[in-house]
Each structure stands twice: as structure tokens, then as C-alpha cells.
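Below you'll find the structure, written out as C-alpha cells, and then a few comments.
The complex appears here minus one protein chain, its other protein chains still in place.
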Amino acid sequence: MAVRSVARTTPYLEKVAVEARYNDVDPVYAETRDIRLFGFVLFLLADCVLFGAFVFAYLYLRTAAPTWPPVVDGKQLPRLDVAFGAMNSIVLFGSGVTMHFALESWKHLKKLAFNFWLVATILLGIGFLAGQAHEYMSAQMTWQGSTFGASFFTLTGLHGFHVFAGVCFLTVLGIQANRGVYTGSKYFGLVAGTLYWHFVDVIWVLLFFLFYLW
Amino acid sequence: MSQVAPSAPQIVTPKGLGPGFIPVTIVMTVINIAVMFAVLYLPLNFLLPSESNAASDSAVSIDGLFKFMTVFGVAITVYVSGYTAYFAFVFRRRPGESIYTVGVPIHDAPKLEFWWTLLPTILLVVLMGLTISVWKQIQFPDTAAALTTEVVGHQFNWEFRYPGLNGSLYSPTSEMHLPYGKPVKILVSSADVIHQFWVPEFRLKVSAVPGMVTQLNLTPTRAGRFDISCSEYCGANHSIMQGSLVVESPDAFNKWLAAAKVQVANASGTISLAGGDPGVGKTTFSQKCAACHNAGGTFDQKIVGPGLLHVTDDPAHPKLVDDKPPTPEDIAEILVKGYTGPIGAMPNRQANGLSDSDIANLVAYLVSLK
Amino acid sequence: MDVAAHPIEQHEAHDHIHPAPEGFIAKYVFSIDHKVIAIQYFVTGLLFMLIAGSFAELMRIQLWNPKGTFMEYHTFNQMFTMHGTVMVWLVLIPLVTGSLGNLVMPLQIGARDVAFPWLNMLSFWLIPVSGLILFSTFFVGAPSSGWTEYPPISLEQGPGGPLWCLAIIVVGISSTLTGLNFMVTIFKMRAPGMTWTRMPLFTWATFATALINMFATVALSAALLALFFAQVYNVPFFDPARGGSVILYQHMFWFYSHPAVYIFILPAFGVISEVLPTFARKTIFGYKMIAFSSLAIAILGFAVWAHHMFPGGIAPWLQIPFMIITYLIGIPTGIKIFSWMATIWGGRIQFTTPMLYAMAFIGTFSFGGITGVYLACVPVDLHEHGSYFVVAHFHYVVAGGAVTAFFAGFYYWFPKATGRLLSEKMGKVGFWLFMAGLTGTFLPMHWLGLEGMPRRYASYETFAKAFPDAVFWNRFESVSSFLMVAAIALVAVNIIYSIRSGRRAGNNPWGARTLEWMISSPAPYYNFKKIPIVLDRPYDFTQPLPYRNLDEVTDPYPVPSEAVLPRNAAGMGV
Partner (left out) sequence: MTAELLERLIACIGSLLVGGTASWQLRNELPLHGLDAQVTKLLLGLMIVGCVLALLASLNVLGAFA
């Protein structure tokens, strides 16, 4: 369904439109992009609150616990595997770098490079998910057993869901890009995809620190 | 819009603050002063239970805060609604007036705004000071407690524990006793869900939170009998979760405590199920249970609760609703404690008015059903 | 500013106007038009209000008798749970932010629609979906642990609990999306020349609300997701035996739910700030103070949540900062109330129905606000928490505040939505009925609570023994509450009557000055053929209208049509 145009309605959009005309860009597209970009950034901010609430829960439970990791059935739970976690983090961070390259390639009209970097991103994303699956399988705690397990599986599960959604998102973007949905001057979908993917990486920075390093 | 607009609207400028502003202000001020004296010097027992004869030391200071806020709160309410009504009346549009008549275009009055920001702020800062001093006295009392008691919330009754009593002093009619004139510490916890221990005459309450121990510090100041209510929703029978509190002289309290110790030592703790009579149990069932349970029906033939014909031998329900085996002791436990769960709620023995022998008879009757 | 040379006018602005959709479904069901969506929100909200209101009446019938024999305790508990849940999430949020915000805000800023019309449609349709999920719990055992659903009691209520969580998460998504949508709309789509300090006050209030909607509501979704996991998968967030904490839920829940009351009350403030100047025929007093105090309230509202938890579970030292911040909220609120009083001072007041509601709001809301200060005060709260005093306080704020202001806005903007005026006669009878009902129902609750009547009691025999008057006052409340039912029924009758045979409104029946009144009623599909240019704030009645480039020829000094002016001197009666 088409978004009804809001052409030339505000001081902001007016500025955007003037700049667009100056740069020989479709002003209607420039305005739509401006609005969608702002909305998308707000969406990412709101998503931060979702993670923030669970991080708050984790910190609350952690500070309330007498020992950390907590004791279950008389035994203290083991720490998570830092080495594996670090490796898996690098897989995800690396996918952020490749996604950035993908967008840059698109901006410079290098379609082949774009496809290469995008596929690399998706594969690294899947690799990270596989690493997470391995982590879940080898974890010595359960979702139900302790607050450590509850927070770990909920937060990383939520993050994993975001990564999964991102992989789907990027796949759709790749298909769209190759079908000619985006052009050299109109590619907001790719910008949104990149921002989202960077956002997912940054959330992992926090989770990695909270669960593995602290 | 058939009328032709005049070149500009006709502005009506009020004289001064408005006709009768000063008399109205005087009337409202007189009302407020009267309310102030009433709040400060009349007994407020209709508003705050036993205000004129305080039951605890905290009650006196909390009532003081309450009165402080009430004096100013009533004043603000009277002035705000009074002036609003007065302005509405005085500045009403007169019939037949031109529709182009408008009010004076005053956008701002910095001095006025400054004062109406500053005065409430000062009031709130004073209130903060008063509150913090009272809060400190309640949360961190100077004197060490002479007596520490424990209260445990259960669905749906209160259990009271005293030092020197092994375990609990806990029976359907149990009361809490406190001596007056001595600082006491009440440690509150919960056996199941969140409850809230509230004695309105003390002006204090504290939540009974599972997994935590919370506390109340106070000194009862006079003898009396008070109701304890649960003020945090705790399940089906929340509204009948009451206890009573007896505050008495230290001598009487010590006497009661000594007697209670003897009673606890003698009590066996469990209900003897031996000697239950199924025949008597059937009569009791028809009086107390048949409204909700069908004694001749299978589990799924419910009235409110499940049918009880096969309570001990239903292959589809090998366990009781609380997941325990259908032994007479476990049936008795449900009768004592009641039940709250996915299929509904059943009141406990206090609510159903079941004596020890009633329970023994009922269990004998239920076990006899096949 | 050289208006004629404004770049906007050099372009043909109508080239982006899309034709209105054809066909019933596109026009009225899955509409992306913000005005139609506003009406959809209104109808759903009113429907849910009837349902939740009937729950409340069943509760009042139960409390007629201190023994409480009308229904089972368990049923009573389900009633108050569903009453609270439905009123908060399916009545107030759709009515106040959904309906008024959607109808008025885009018109006031001179936009053709919200930023994401399709998302707006989705936000609306999530509301009935949530309602269906919520009411389906009646077939599996409705939840019974209060609208706050504190664990552990909320963990033991069968499938009703998780369904409840799902329903509220769905509403949460809806209101997050609405907040996001409104935020982008207000940020990006204001008419040229409409700077932040020229924005109408209702839009300011909507902006502050959108802020809360976006950020607090997500936290609620997180809390309920955790509760859902605890209920269905037995995850130990809230189980003390496995290291969890039942207090954690309360923190997460109230982090949203305190700001949630500002989600209803901030738009209400906005409505009052629009209605008062229009009918007092006088500019709003202290525009900037009113606008910024909305923001201040929204921001402070994020840091007060633990005042719901004073009597237990939080460290005593934590009580003081939360108390102080809660007190501080009194200051911007006070500034607003005083500014409104100064607005009507020296006006030429017309007693139309919206104006009556708006002036009543000043009294009822400030009363509700003052009892809020009592509850913020830790020692006094130790007495009042969980009692009928709390019930009285928030019903004064919600029914006396948000609902009263909603009715003011409803009578005020109904002509803009439908093109017809509501019957003033029925409106005024309804107003007095509502006010009598409100006072009679909720005022006695203050002293019942202080005397020691706890809330959520299905019977109050013990309390009635200690305070025999309690029976009289409870019956008094029960009778009064039916006056409110009558008032709301009268609103429904009024709508049906007025839609068929109400007086035609014309563009601007009240002589108001904000942009929505510069176009025809009901507003055309595209709102503005040409986007207007804004030169100043709208409220100064002694100046000509500060707009250029309007679609229709407009009197520079808008006046009310003679037809809406009351005939008798005071006009407060019928």
C-alpha cells in the first residue's frame, strides 16, 4: 500500500527537498527516505529498551545473588566458555564489517562486490547462529534451573531471534537488490538493513561483556 | 458566517481582578482557616481510626503529616475550584453580547508565574523535610526492640510466632498479642504469595514477600483489640484473610505468652483421623460441601469443584488436585488448607468452619465412596 | 517574512494528493486515513468501556452487601482484574491517544496524514485482536490476580494468565507503533513556519505522550514476556526458591505502568489547553510553561515507579529519592493548573458542554493530584497503600481527569470528525450526571480507605463490623455509580441522535483558531489541498489568524456560530 506523500509539508522536509533538487535527486523520494530513516532509528531506540529491560532484570538478579554464577543443587554453575564466546563474537562483528562494505559497494555502483559482501554477511550471520546453537547445546545450565540460565537464554535467545530476523531481512534485501528494486540513488532499504545489522552487533557487545567477561 | 467582521474584535477589560474578587477570597480564606482548625483540633476518628487515642507511636507522627497535607491540600482545592467557579461566573459571556467580544490578550505574567512556581516548591520542600524526619523515625527507630515477633502470611490466614515458642502458635482462632509501651519489631514473611500486613490503627503496613523478610518497628501505646487485614491481593479468599491483634499490658502479655507456651507443648500438631465416622461425615458433607461438590459424580461432573465419587480410585486422576496421592492424610490436608489452582479455588477450614472432628468424619466418608 | 514569495507557493501542491479509496472495505475497515482510524479507535474504545463498565457495576452490586453474596469471590476477583485491564489498555489508551491523537494531531500540524499510515492501520487492528485474546480467557478461566498480575499469585491461574500476557503484549506493540508514528509525524511533518513554539498545545501533549508510548511500553512488553515465560515455561525470574525475585516483576511492571497514567493524562492536558482558550475567547496563558511542563512530566514520570512499592520489597533508603521525584511532578502539574485558571480569568466564557467538562476537570483533577501527594509521602503511604484511598485517588485522576477531559475533547472535535454538532441539551444533562456519579462513587472511597477498607475485597464483613457506616457509604457508591452509567449511555444516545439529525457544524462552529478548524467538517480525505503556512501561535483572539495559503476563505477573526451559543445567562444548566 502506498504511503501517501507528505511532500513539502515541513521546514525539515522542505530543506530535504531543496537539497534533493540541488543534487538532482527525486525530492519526493528524499522526503520519504527522511521520514522512514527517522522512524527506523526510533524503532532501534525502542528495541534498545526491550534489551534494556532484560539487562536490568539480569543485573537485579545478579546483584541480589549471594554468589555468581549461582549455586544450583549445592554446586556452583561453571562460567561460560570465554574463548569460544570471543571467537563467536568476532564472527558477528566481522559480519558487521562485511555489511558495511556491501553498502559502500552499492553506493559506488559495484554490484558484484555488493553481492559478494552481502552473501558473506549472511553466511557469517548464520555462522554466528550456529555457534550460538553449539553454545546452547554445550551449556551446563538450563533455562529453568537458575537465574543465570534464565537471563542468559532469554537475552541471548532474544538477540539470536534478532540475528535470525536480520538474516531473513538481508536475504530479502539481496533478492530485491538483484531484481532492481534499488537504484544508485534510491536504496533506503539497504541503509536500514545495514543500520539494523550494526545495531544487532552492538547489542551483542553488551551481552558478551555481561555474560562472558564480567 | 454571514456577518461581516468588524475591523478588530471587541476586547472587554475587567476592572481590577474582577468584581467581588476580594470578598470571594476572604470567604475562601475563612473556610480554609476553619478547616485548618477543625483538622488540627477536632478528633478525626471518622477519618482516621482512633485518631484521638493513638494506638502506636508512629500513628501520632503519621497523623501529623496527614494533617499537614490536609490543611494545605484542602486550601489548594478550595482556592482552585473556588476561583475557577468564580471566574466562570464573573467572566461569563453575557446574553446578547456581540460574538466578536473577546477577553484581554494576556499571554504571560512573569512575576505571577514565578510566585506560583516558587510557593508550591517551598511547600513541597518543607513537606520533604517533615516526611524524611518521620520516615527516619519509622524505618530506623532509636530504641532497640524489646520484643521481636514474626508474622507469616498464608493463603488465607496469618501465622504468628513468638520467641521461646517452638515452631508456631497457630490455630484457627489465633490472635496476635503485643504489650503496650514497649518497642516491638515485627518480622513479616510469606509462605506462598505476596500478602500485606496492615493494622489501620497503627497506620502501618508492610508486604509479606516470599523469599524476603520485611519488618515493622513500632511501639503500641494503648490496650485494645484491632483487626489485621491483608491488603495485597493474595487469591480467591483474599477478602476474608483477617486476623486480630490484642494489645494489652506487659503483665497480661507475659501471662498470655506463658499460657501459650504450655498450649503449644501440649498440642499434637496433627489432626487425628482415627475414629472418623462416615455416617456423620455424610451429613457434614451435605451441609458444608455439597454446594460445590457432587459426591455421586466422577471428577468431570463438576458443580463448582470436581465430583468426588472416585476421589481415591479414579484411574483418570490418580492424584489429588494438588498432585499428591489420594491418602486420607492428603485429603485432610486439602480440607485444612483449602486449594487454589488452575481448576478453581476452595476455601480453607477456617472459612468452611470445619472442626478437627468434622475433618476426620469427612475424610472417613470420602474414603468410603467408591 | 515575505509570504507571497514563500517557496511552497511556487509549486503545485496538489500533485501528490492521492484519490480517496473506493469501496467499503478500503474506506471504512482497512482504512489508512487517520480520521477514519480515529473513529475506529473511538468506537472500539467505547464498546470496551461498556464491557469494562459493566464489570465495575457487577462489583458495585457485590459490595452492596458486606457479606458479598452476589457472586463467588473468585468471580469477583476476575471482575476487578478484567475491569482494570480493559479500562487501562483497551479503553483509555485507544480513546485518549488513539482516537483524539489520530483525529486531531495531523490536522493541527497541517499534515495530510501521519508519517506511516499503513502502520497506523496496523496499530488500530492490533487492539481488537488483543480484545479477542483477552476475552477468550473467559472460556479457559479468566485471570484473577488484578490488573498488575503480580507473581507469584499470577503464576497459578491456568491458561488465563499467559493469554492475558499475550493480549497486553499485543496492545503494547500497538501503542509503541503509535508512539513511533506520532513522534515522526510531529518531528517531520509540521506545516512550514510551524516551529516548536508555534505548535498547538494538544500536539505538544501528544508529542510528550508519544515519547512515553515509545520507550515505556517496550519495557512493559519485556516484563510481560518474562511473566509469560515464567507462567508457561517455568522460568525462574520470579521464583525466590531458584534465586529469582518477585519484586523484580514489580520494578519492570511499574517502570511502564507509572508512565502509563501519563499516557492518558498528558493528552487530557492538551485537550484542556485547547478547549479553555476557545470558549473563554482569550489567549492561553503561559504557552511555553504549559508546553514544557508536559515534557517535564513525561520525563520525570520515568523515575518515580517505585512509589508503588513503598510498603515492602525495596530498600528503605530507596524510598526517599522516589518520593522526592514524585513530589517534584507536583510542580509542573501545578503550573499547568494555575495557567489554566489564569486563562479563564478575564475571558468571555461560553458555557458549552466541552467547556463545562474542561472547567470541571480543573477541580476534579487537582483534587486527584493532591491525594497523589499523600500517596507519594512514604509514611502516609504506609497507611494508605492498598486501601480504597488508592482506588479513590486513581479513579479521580483517571475518571475525573482523563475521562472528563476526553469528553471535553469528544464534544469539541465531534463536529470535525462527523460534520454534525452533538446535542448540547443531552450533553449538559450528561455532564451533570457524570459529575454527580463521579463524586458520589469515588469521594466516599477516600474515607473508607483511610478507615481501613482494603481494595480488592469481595466482602467486607470484618471492616463493616468495625465501621458500621461503611455499609451506608458502599451502598451510596453503588447507587452513584449507576449515574455514570446513565451519563455514558446518554453519550451513546447523543451520538446516534446527532449523527442522524444533529445540526450541521460548518467549518468552525466554535470559532476556534487551530488549523483543524480551517478546513471543512468532516475534513476532506487529503486534509489540506494546499499546505498552509504558519506565522504565529494560534491562540491570540485579538489578532487575525496567523495562517497563509489556506484552502478555504476564512474570516480572519473566527467567531462561534450563533447556533452553538447558550441562550440563558449562565448556560450551565440545560
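So that you can tell them apart, the chains are marked A, B and C in the order they are listed, and the count of residues begins at 1 in each.
Here, contacts are C-beta pairs under 8 Å (C-beta built on N, C-alpha and C of every residue); 3 or more make two chains touch, one makes a residue touch a chain.
Being a predicted model, the structure only gives us computed values, none of them experimental.
**Q** Taking the complete complex into account, which shown chains does the hidden chain touch?
**A** A
**Q** One chain is left out of this view; which of A:Pro27, A:Gly85, A:Gly145 or A:Gly166 touches it in the full complex?
**A** A:Gly85
**Q** On subunit A, where is the contact patch with the chain that was removed from view?
**A** 37-38, 41, 44, 79, 81-87, 89-91, 93-94, 96-97, 100-101, 104, 191, 194-195, 198-199, 201-202, 204-205, 208-209, 212-213
By our rule, only the chains that are shown with their structure count from here on.
**Q** Based on CA centres, what chain would you say lies at the far end from subunit A?
**A** Max centre-to-centre separation from subunit A belongs to B.
**Q** Per the definition of touch at the top, where is the C-beta contact count highest among chain pairs?
**A** Among the chain pairs, B-C has the highest number of C-beta contacts.
**Q** Cα centroid separation between subunit A and subunit B, in whole Å?
**A** A distance of 47 Å separates the two centres.
**Q** Starting from the mean Cα coordinates of subunit B and subunit C, work out the distance between those two points in Å.
**A** Distance between chain centres, rounded to whole Å: 28 Å.
**Q** At which residue positions does subunit C touch at least two other chains?
**A** Each of 244-245 in subunit C touches at least two other chains.
**Q** Residue numbers of subunit C touching subunit B in their complex, please.
**A** Going through subunit C, the ones touching subunit B are 68, 72-74, 77, 141, 144-146, 150, 152-153, 156-159, 240-241, 244-247, 280-287, 289, 311-313, 316, 319-320, 323-324, 327-328, 330-331, 334-335, 337-339, 341-342, 344-351, 359, 362-363, 366-367, 370-371, 373-374, 377-380, 382-383, 385-387, 447, 450-452, 454-463, 466-467, 469, 506, 511, 540-543, 555-557, 559-562, 565, 567-572.
**Q** Which positions of subunit C touch subunit A when the two form their complex?
**A** Those residues of subunit C that touch subunit A are 7-8, 11, 13, 15-16, 18, 32, 110-113, 115-118, 176, 180-181, 183-184, 187-195, 214-216, 218-219, 221-223, 226, 229, 233-237, 242-245, 248, 251-252, 255, 531.
**Q** Considering the complex alone, what residue numbers of subunit A touch subunit C?
**A** Within the complex, subunit A contacts subunit C at residues 1-14, 18, 28, 34-35, 38-39, 42-43, 45-47, 49-50, 52-54, 56-57, 60-61, 64-65, 70, 72, 143-147, 150, 154.
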